[in-house]
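Missing here: one protein chain of the complex. Every other protein chain is in place.
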């Protein structure tokens, strides 16, 4: 291996060894943890990519604090990255890690609780001085007090080994230490037999601006790899074979990038220029960042003065014929409510994207939650129905963005898309779609008068509707002869003129409701997974819980239970066959990362006794806790 | 009668008559309609007061356009005021008017459709020139084309008679005409034998600043009265005897005033100074106007730069120990959502008052609707539960304001109060409560540390809770030794320090939910009216529909049907016995001025097949349409 | 916007079929007339023109223009117009707002639109009152104003819209009033011709809730002595015989003088194009309210890159450097691998 090749004669060892034979396992969950300043996200990210390139299926879960950089060495400052790699299809970043890389005592203390029994812990012993132990709240050194006996602990002086490796390059000690995460990456790459060359090339590309840093990191990486190879500590490397995924071109993608690309795709497919009006907020900001790069697609991004201006500008752009989009998270969603109501009334296409995070109020900005569903459905004054969609996995965000645009453009309606912090930052391999197979979203605009007045004069009626979809006729500014005014006051059916007529108001309220309800006829029916015909329990989920539910249902079915799973992408309107499906099974269980919002909806709409399984911890479900919940539920209701 | 006394020798007639004997009827519904500039609201208001003083039970319904003054003579400019007076208890402004006073063709054309068959129409013929007829959209003069044959029409040249009566005073013709509404008032006062003196005195008080105007109006009023007395047109006056209401002191009050007074009362009862942060919006502005008058009660009112600042200032005042209140309508409610979420998180008492109007968006600003219920319940991101109350009648707003303050102060929680445009402007006689019998709302604040740290140091924990109510300890700024910080990030149970701990977040989310749910134990159970034991149908209502439902249930019961009625004031949490009550009856029907928002809640919470009866016309229900709906419902589901 | 000849139009062509619903005698009528009369002179097409408004009496104006129009929500028109103007550089976007709409709830959107210099023309109808909600005081009402919401008199100092705009980096700021149609037309024309964001404060009489608010300076008989016409390149003089003038006192700011005392030469020569907004700001402070001699006309008109032009430039540049976007290659822009 080129990596080890370079390492021979390296300072860390004087003897050379042959690569040892690797043990083969089907899956492993690794968690990198360190200070916010230690670069754990970068490390985990890179390990993920090389695993992807190696062909594993995988899923990741970054987990970092709300502070930019809390004080070094404190529990508050710990930043972690979990990656699950496997030789078969997996849907979650895994429950209990098999391996923990702990760069300091705080990382160890905050993470050890999550580990699988018998897990491996790799410790950077250089960081275990008394001050650091105290900072982490350790009274005694955990390495000595037996508290880690249940685990296989490897003590590696990563900082000093890194320093030793890079100092020959003339790097100052302080800077030298900065490369220790690359030492860790090298070590873990050896342990899990990841290819070395791609990472080395990546290091060159990534730090091209700072060659000295690039070289230091490369050397540290190689040193770590060599250390695993040479130090006797480790029994042998472990191999996770490539998964047999459907053939195609894959890339590793997170939800925010997939969503941004989906929006670009929707713009291309509809021929409507993309306009994003947004105000930064965690965890949605990266969509703004990503889209602002793609000006060559004609994408216009406006960092507005606040969320209200963000959606306002998007609505103005929509009136002008752009694909108007606004992106935000809970606090921003609350602020956009009034403008959403206007969009409902104007009947213009608009996409409102909510990357949900822990609430209420500022809550837990960097954690995940699903508690904005009822706000999405009802958070506007008056009767202001809006379609609501939710993505189930990082790559699914791409499809959902396109589907949301299809609905918005076809029915001339604002549409809410729900994602969350877990999907936003989590990654998975994505089989790239054939762009030519993507749907045509082109829109036809009014170019001629669509009405003749009593005076025989032809004119344009902005609220004349397509009899089938009830979508209103849409004429763009710039179209000769079709000048018209629209606004937030109730308007007369057809002409769109202001009207305070009671009967007209009732008509318009019901028309808007029927229009949105009618979309159900044009969306796919729900598909039941699992024991379709004879399940004792139907598990209904929505959004990012898909992976965990899917995994849990698999396990209980393997355990001999009969369970079915329905996962909703369309939350308003629901697919036409949902009611029938719900009544098909004796029991319905609804796991959600909130206090039971979807189950509330299902009960109200279908009078089905849907039972809520809810967790509100700022974390995704683990498949095992859901497995347990399902089993308990079957017991209790047997 | 003093009134007629003065009139003898008046210009309008040369002969004198004795007062003719009055026919006695049990109730009558009168509707005054004219141009926005014609002073119909004032006229109706004054007729109402003299009826109140006369001892009738009554209910009123003002109905005016959103424009300040749409062009004179147009349908858009018509302003109407309906009053229902009766010798027995009534609960609505009445369905179909028995009398219409139409000051111009537009008023006639826009209102005639509502009239009861055989109704009386008093027309100001002076206004029926061709231009005015055309403006109103009349091709032919309705007085000639038989379209009014079904009614008893009285044609009175009110403008010229008024001019004739006041010109002797030296008033210019243009100004003279301004008094014509007082002529109409005098005429109707005669027709319904209202006392004259009080109105004359009121005119002097009201126009004390402009004596000339006062005199002109007085003379016009007397002239109208005399005209009724003397002109042969009218058969005889009609008398509606006083109603036998429970003994006490009464005043005629609208919902906004009652609400404002209720807030002042709550402030007095709690010893917490009242702070209102508000931004003007129809139909809520009058609460701001009313409260800004009462500075001698220590009331502080801030007209903020927008709704967000309004609730923000109220929240800041609440943190300082004031009774913080914000008032608004739908569009403003939407804007306040984010700050409400903060208040939920801070667990501070705050009253958010929403005077609902027609939506969505700007909608129908001067019309009534009940479509903000689900927004009140769910319109915030994250799990942010808030108690929600609704008033059922104008005077009930007083009680509800006090109850809302009780809940807010006891449980340290923001509370939403729902009223609507109908309650806000509608009036009814109110039997004044004994102020000494009103509840004590005094609050006890923390003055001592409530916690001892591991270091043995006493300190103050802002999130230490009362074990029973789960209300947190509340220490006011200015209290020595209890300095503490609170904020919108998730906080550690007890200490209130920032915490990202998953288990703590779950605990806090559930604690906040349990606290609000627990209020159910401290509110009155629902009372069932009507056929409590053997009803075939339970009608469940909330808010301003109380009067119409009550009236309708009365009628169908008199018609021999067995029906019960439950009316909700507490919408979150629901009264503890509601579920049991709902399941007690074979059918549940929920009439609402929305698309079925309460019925949605009842179905979700209690899995009861509640059927929605919904109207969304910007108008209150009429008792008769509900009577029909109930009968149909009983038939369909027999 | 096609390049063929612009058809000749008249006021009627720019008037919609909707009946105007303001109170009889409202100053809004004369502003509407001025705008409808100006439009045919601007050499633009009705279909390329959009009026965007918030909520308020003033904000009803778009309904009366036979152009495209959006009557939106309270205070948000500048933000909504920003999106429209950026999405559609080919359109002429006007914003119509009131003093409450623009300076109370909408203050932030207004100052950011001005700072950004998006190509929109903002007409601020300032009647120093909330009209549509029936007469509460506004951020431009004089201190001590007694209204429904301030029965004991208002306590806050009003904004001076021109000062606010200049403090917010505006590139075009002007003032006119509803009693002088010619002046309105000329001033709004200048605002339209300015590339970037322009603000025109229009003193407007609300004869129902704040009648005569500006009579003291706009009344025909007092106008000469109470209005200071701002004319680019000319010394600042006013009064029937131009007997009064404006000088700058380095220690105090702008002051009024009798020309006879100081001589014509000492007067400040008005220059709309000063890059430094200080002198324009000084002029905005000459009157503390519509009861002192008040400058009307263009305070400031400077050239600064229009935000929208910048957006188009960046798009063009990106296309030049990377070619028009290709979806398939975007999806492959991360590291990819094949599964056979």
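The first chain written gets the first letter, and so on, giving A, B and C; residue counts start at 1 in each chain.
Simple rule for what comes next: a residue touches a chain if its C-beta (ideal position, glycine included) is under 8 Å from a C-beta of that chain, and two chains touch if they have at least 3 such contacts.
The model shown is predicted, which means the values in this text are computed figures rather than measured ones.
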Whole complex considered, the hidden chain contacts A, B, C
Missing-chain contact among C:27, C:40, C:100 or C:139 belongs to C:139
Contact with the hidden chain, among A:74, A:162, A:395 or A:413, goes to A:74
Among C:89, C:253, C:289 or C:334, contact with the omitted chain is made only by C:253
By the document's definition of touch, the residue of C:16, C:97, C:117 or C:294 touching the omitted chain is C:117
In the whole complex, of B:250, B:474 or B:542, the residue touching the missing chain would be B:250
Only one of C:169, C:224 or C:326 touches the unshown chain, namely C:169
Across the whole complex, the chain not displayed is touched by subunit B residues 49, 52-53, 55, 202, 244-253, 257, 261, 264-265, 268, 273, 275, 277, 294-300, 302, 304-306, 308-309, 312-322, 324, 338-339, 342, 346, 431-433, 435, 477-489, 497-498
Contacts from subunit A to the absent chain lie at residues 66-72, 74, 76, 279-282, 285, 288-289, 292-293, 295, 301, 303, 305-307, 331, 361-362
Touch rule applied to subunit C and the missing chain gives residues 104-108, 111-112, 115-117, 139, 152-153, 155-160, 163-169, 247-248, 250-254, 268-269, 271, 274, 276-279, 281-282, 285, 304-305, 307, 310-311, 314, 317-318
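Criterion: only the chains that are shown with their structure count from here on.
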Per the C-alpha centroid definition, the whole-Å distance linking subunit A and subunit B comes out as 47
So, in whole Å, the Cα centroid of subunit A is separated from that of subunit C by 44
Multi-chain touching residues of subunit A, meaning two or more other chains, are 338, 342, 487-489
Residue ranges of subunit C touching at least 2 other chains are 55, 73
